[in-house]
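What follows is part of the complex, with its chains left where they were.
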């Protein structure tokens, strides 16, 4: 624990959550096919706390990864719902990390090629010549080809409009208070209702993180009948407990028993 | 690395004429006299070995240029087209112009979802499409339509003859989105 605490990570140095995760894994000589999820999640959360509030888009991407890690961790703790789950919950993450690592390697080689090419110069001056219109050239295009192309045209309305989702930093504190208030008012609340007022995914992520941590402290309990069915948050036995420490260091608040997955 | 090679490299890669003084800045060991000597050596070398280019004095200095006797080859090279066929993107753009004319480049791009500057230029060069009017709005964009060459090539007597089969996408049948689009682009 102490040695992990000394692991200083500047998130600005990283191109994204995969880059940061790879750094955590490779710098500690961790076997990528057997990632200790609890330890890596804790280190990851600690690292992204440093993310500046200016980089809100970036923060959202790191938070999504944090949520994915927490999900993996939860799935490793819980027994498979109906026995069909025999795949390691870490498999897709490992595949992405390996793929990303390879892309990074290729990008390095492209940089070398770019540098070599930069040392060669093409003809600087090319005499201007009048461009003659190539209108007299025989054309072998048939109307059938034009109609085939026409059939493939898609109306713009059918296309997904490219829109950018703007995220703003969302404090864990805000979500802790929201959940505590909700279960104080009523015995239970559906997770979806807690996140309904916001469109951005970062709200769902932070609400889930807050809910998981409150669940660990038995302030609430989380119930889901089966995978993908609605998630309910119930009032827990410790509902009156002081949770004011949660905003500051949620990264350290990862439960000890979760260590067992490593 | 001899002087002449350095001078040749600089002349080759420069996009503007250079004076001997300019060239001399390339290396501490060079000065105008040495550059002049290198230029004379290169000139003799190009003549002797029958290069297709030569050193020519222009207003602001010297420049490497192809010899005038090669002009007919360059001209032919420029005018003979690479292919008599149209690419897939060009066919798509042609279909859009044909059914939605008169149509601006921006509208073609809106329908295709990708930049279409290049394909429209190709269609103009091939004589299938031309500017036929100016649209409303900022900058009064050029509106494109098909040419008489287009009609001849595909054997249509008038635009009414363009087949409009059942399965023709709706977006090619109507052109009502123009005004929405202009608001959006503004």
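Going by the order they are written in, the chains are A and B; count residues from 1 in each one.
Everything below uses one rule, namely that a residue touches a chain if its C-beta (ideal position, glycine included) is under 8 Å from a C-beta of that chain, and two chains touch if they have at least 3 such contacts.
This one's a predicted model, so the numbers in the text were calculated from it and none came from an experiment.
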| note | Across the entire complex, the copy numbers by shown label are A x1, B x2
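Just so it is clear, only the chains that are shown with their structure count from here on.
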| request: Compute the distance, rounded to whole Å, between the mean C-alpha positions of chain A and chain B. | output: 43
| task | Could you please specify the touching residues of chain B with respect to chain A in the complex? | result | 9, 12-16, 63-66, 74-75, 78-81, 84-86, 88, 91-92, 94-96, 98-99, 110-113, 125-128, 149, 153-155, 163, 165, 167-172, 177
| task | Quick one: which bits of chain A touch chain B in the complex? Just the residue numbers, please. | result | 121-125, 127, 129-135, 137-141, 143, 145-156, 159
